[in-house]
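Notes follow the structure.
In this view, the complex is presented without one of its protein chains, the others remaining in place.
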Amino acid sequence: MKHLTPAAFALSIAVAPGTFAQSSAIDVTSETARSVSPALEEYTSKDLYGGVWTRPDLSARDRSIVTVASLIARNQASDMPAEFDRALENGVTPAELSETITHLAFYTGWGNAMAAVNVTKEIFDQRGIDMEQLPAADPELLPLDEEAEADRERRVQEAYGDVSQGVVDNTRDLLFRDLWLRPALEPRDRSLVTVSALISTGKVEQMPFHLNKAMDNGLTQSEASEVLTHLAFYAGWPNVFSALPVARDVFEARAQQ
Amino acid sequence: MKHLTPAAFALSIAVAPGTFAQSSAIDVTSETARSVSPALEEYTSKDLYGGVWTRPDLSARDRSIVTVASLIARNQASDMPAEFDRALENGVTPAELSETITHLAFYTGWGNAMAAVNVTKEIFDQRGIDMEQLPAADPELLPLDEEAEADRERRVQEAYGDVSQGVVDNTRDLLFRDLWLRPALEPRDRSLVTVSALISTGKVEQMPFHLNKAMDNGLTQSEASEVLTHLAFYAGWPNVFSALPVARDVFEARAQQ
Partner (left out) sequence: MKHLTPAAFALSIAVAPGTFAQSSAIDVTSETARSVSPALEEYTSKDLYGGVWTRPDLSARDRSIVTVASLIARNQASDMPAEFDRALENGVTPAELSETITHLAFYTGWGNAMAAVNVTKEIFDQRGIDMEQLPAADPELLPLDEEAEADRERRVQEAYGDVSQGVVDNTRDLLFRDLWLRPALEPRDRSLVTVSALISTGKVEQMPFHLNKAMDNGLTQSEASEVLTHLAFYAGWPNVFSALPVARDVFEARAQQ
């Protein structure tokens, strides 16, 4: 590892193509990290911020979506302020950040979303973002792919209708005929949020459905590969190694179609 | 989604049959949620508090036990004050809350229980709940089902005695010949706490044993189904979808007996 001073590190960020904006929180963390583990500070500046964030196969904006989703999924409130701020600097809109939180209430639990709400309220207040910039509660929904949804619903009803009709009903009415059709996040981004959350919490059972859906929604295989590379740092190597065989099966099945 | 003002929402709570008492924390959260995501606020008031909490197949008191167990299992301290307070309003006794925390020290980790202790101490202080209302450290234990326990112990000893006799011994002495026999929680409620914690943390491997035990202890199938519907909101849809096939297998096996 080559050591970068905070100044050099800030510089490397500023000039790296396609990378994220500098946040004041980074320097603080960098100084604190150095005082406990000089090695960790160097891995952070060189391999995380100066490394994986600058790789070309996924935009800084998408990396911020992946990072935000991972933090909410893992309920890491103390890291949210810096990364949410960075997301806005990287081009994630306030509406997209708002809608990501709403989406993850369902996919990672209500409490995780509420923790993110508290952090985001402060950021929105500081930036003067008001409700006119936020997604409406009741917007006109995107058109439903009736055939795909009928197929999904039939399979879930057959498998689990006798186990919990309440889950089956809410999945249809709240998730696939409402949440997923809200226009505040592009379906491809909504899928990116979902897949990132699943990998970050080790829910590989739901990955085949959602990674396929993500790729149907326009996420490329090279972007999906890079999501794994990125999340290794944020969700830890073991979560990514558990996701790798599932991703491989999805990629191979799609290649044979 | 139909929009409810906070006042209308508070009203809907007050008049809904079998639902929970209003907590001052709800309005605060509601206002904050609206300022970040009007949609999330509406899902919260309409589909969570005005929806799933009012469904008839599980009492508000049981929903509070499920919610408390899920929060402790997921170590979500910031949501604990409002939900613990609500649990007491919904008829969970201080002794039952105390014992739920004790139980989950073993089933979700000591640190999770200690985080819950800190929250609960403040609530008990505010409400003037003193130690006379709490379960004794050394009560007279419930009678042991010697046959069932001998069977459980034999299977675990055979499977894992050579792997970790310490785990096997503590499981027998601390859990099944002590904790599970403490009278401060009905066995059915202790099972409800355990199953809720397992689903909330994705520990489906332990679900067959504990869901069967819960139903042996008096939890009905329709209640178990509704626990899944409820937990989708608190633990996230993916955790519930991982639990559905396990619950189906348990329900089907019991139907064939």
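By letter and in written order, the chains are A and B; residue numbering begins at 1 in each of them.
As a convention for this text, contacts are C-beta pairs under 8 Å (C-beta built on N, C-alpha and C of every residue); 3 or more make two chains touch, one makes a residue touch a chain.
Here the structure is a predicted model, which means the values were calculated and not measured.
Within the set B:Thr102, B:Ser196 or B:Asn239, the residue that contacts the chain not displayed is B:Thr102.
In the complete complex, the hidden chain is touched by one of B:Thr44, B:Thr201 or B:Thr229, namely B:Thr201. Interface note for the absent chain: among B:Asn75, B:Thr93 or B:Gln221, the touching residue is B:Asn75. Mapped onto chain B, contacts with the missing chain fall at residues 75, 77, 98-99, 101-102, 105-115, 117-118, 120-121, 124, 131, 134-138, 159-160, 162-167, 170-171, 174-175, 178, 182, 184, 197-198, 201-203, 205-206.
Residues of chain A that touch the chain left out of the display are 1, 3, 29, 32-44, 47-48, 52, 55, 57, 70-71, 74-76, 78-79, 202, 225-226, 228-229, 232-242, 244-245, 247-248, 251.
Convention: only the chains that are shown with their structure count from here on.
The centroid of the Cα atoms in chain A and the matching centroid in chain B are 29 Å apart.
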